[in-house]
Structures are given as C-alpha cells and as structure tokens.
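Removed from the display is one protein chain of the complex; every other protein chain stays in position.
Letters are used for the chains, namely A and B, taken in the order the chains are written, and counting of residues starts over at 1 for each.
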Amino acid sequence: MTADERFAQAAASLGHRFDGEIKIGGNYTPVVRDGQQLFVSGQIPRVGDEVLYVGAVGAEVDLDSARKAAAICAMRALAFVQRAAGSLEAVRCVPRITVYVRCAPDFTQHSEVADGASDLIAQVLGAAGAHARTSVGVLQLPKGAAVELDLIARVD
Amino acid sequence: MTADERFAQAAASLGHRFDGEIKIGGNYTPVVRDGQQLFVSGQIPRVGDEVLYVGAVGAEVDLDSARKAAAICAMRALAFVQRAAGSLEAVRCVPRITVYVRCAPDFTQHSEVADGASDLIAQVLGAAGAHARTSVGVLQLPKGAAVELDLIARVD
Partner (left out) sequence: MTADERFAQAAASLGHRFDGEIKIGGNYTPVVRDGQQLFVSGQIPRVGDEVLYVGAVGAEVDLDSARKAAAICAMRALAFVQRAAGSLEAVRCVPRITVYVRCAPDFTQHSEVADGASDLIAQVLGAAGAHARTSVGVLQLPKGAAVELDLIARVD
C-alpha cells in the first residue's frame, strides 16, 4: 500500500473525510513551502464546520477522546501536505510536530495525548514519519479546541 | 512602493518607530540566519522601554487592543528581518509565525488576535508575506505582555 492509500484507510477508520475543503480560521495560509520543507499551520480537530473535541483535557475531555482529537489534527495536517506535495509518498521525514493540549491545571499526560498523533503519523507514513515532538499544556486554544497541532514535513 | 516603504508607512500608521535600538530581554540573539532562513526571537509589544499591552486578553486587554499588540510584535520581527537581510524586498515567504496570546481562561478568539499580525505582514510584504500560522492561548508571557510572536522568514 502507498502512504496515500494508508491515509485513506486511516480516514475511513476514524469515520471522517479529509478530501473536501478544509476550513481555516484567519488571514493565513494552511501550508507554505520553503525549499523542501512544508510548514503546516496549527490544526484543531475540526471536520467540516464542527470542532469535534472542545474543552479542557482532564476535565471535560478524557484521555481517549484527546488522543482521537490529536489524530484528527494530524490527519488535517497530512491532508495539507498531500495537497502541497501531490502525494504523501513524497514525504522523507517530519522534522517536528508540536502538540498543544488545552488541559486542566493538574493534567500531566500531554505525551500520551500527543501519541494519538504520533501513532497516526507512523501508521500512515511508516519510517518516513519519523518525527521530533514537543507537547505542552496550554490554557486555551482557538474555538475552545482540546488539541492543536502543527508540523514541518520534508518532501522530495 | 517597496516593502521597506510600506514598512515605514505601517510604522507611521501605528504611531511608533522601529528604526532605533530594539531591546531584548536576555542572553540570546534577536535574529539568527541559517542559510536562507532567518529565525526571529519571540517579540512582545515593547516600544522603547515600555511594554504597551500588558494583561490577559479577554480580561484586562480587549480584542482590538490585542490585535494592535500582535501588529506591533510583527513590526518588531520585520524590523529584525530588515536589518539582517538589508531590505524587506529580500523576503520570499514567511514559513511560519507562532502567536502566543496571554488570555483569560474562557477566551477563544486567538485567531482573531493573530490576524492583527497576519494583516500587518500582508500589508507590508504582499504576496511574499504568505505564512503558515499557529496561535495558542497561554497562561503568562514575559513581562506580563498580552501577546508574543516569533517567525521564520525566507530571504534571497
């Protein structure tokens, strides 16, 4: 299977589609190419018009839901990479993902949330999905989202 | 008009000057060049010795003020790019800006705040200001600033 086929499979498994318009919320560009690096803007777990996971992780949103939210953010980011590069087969590595978790004051499992994105990237990209990662716990996120993720992808 | 002329015009319109010394607050470098990428340090809305916008957005600082704060952060960042590259005409794109908004717990309009920076960058750089963006809501910022912004610029 190609990375694009695994992407389609992951979308089906999540029960969401990422092949239509992907809305963003401001005066910026979803993905910018600088040489062989693609910089993808911060993604929240929005599908169509709806932000699927809203609230603080560890309070209104549980760990399992937060991991799904992180996976959806990663799917959106990969969808933008796929469109910019023509195919996810072009990805050589993912130099960094940053995962911002909106959390309750005493919640400390940000890495476990971020694994929801990392596992998805590994599943879709295989060895080409190797990535450095930073995950932190923030007070709030745009539209009250539970998770936000951005990334840099290196492509051929 | 050149990008440098538009920069001067934007400074006049904001009522501030960015052509003197720009203070930073620690043992680091305002801008580092790595090949054709300029990495600019996190900027707060400081002009001269004064941080102009202090407080949590959505509480002590309203949305319109926060947008102005974001624009001033962006002007400072562009001033460093201009000095490092010789001219803002050298900018090819802005691969990423990250906007950290110090906010009240229930404030969710981080994208609207960040548009204050994005609109300024578009006004000064035109198409060369195309940028990916991440905006998040944080608990605090250096010197109690309402907004902090960093960016990467690609130059010739």
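Here is the rule we go by: contacts are C-beta pairs under 8 Å (C-beta built on N, C-alpha and C of every residue); 3 or more make two chains touch, one makes a residue touch a chain.
Not measured: the values here are computed from a predicted model.
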> Taking the entire complex into account, which one of B:P30, B:P45 or B:G58 touches the absent chain?
Replying inline: B:P30
> Quick one: which of B:A10, B:V40 or B:V57 touches the chain that's been left out?
Replying inline: B:V40
>> Take the complete complex as the reference. Which residues in chain A touch the chain that isn't displayed?
In response: 36-37, 93-97, 103, 105-112, 114-115, 118-119, 122, 130-139, 152, 154
>> Which parts of chain B face the unshown chain closely enough to count as touching?
In response: 25-35, 37, 39-42, 98, 100, 102, 138-144, 148, 150
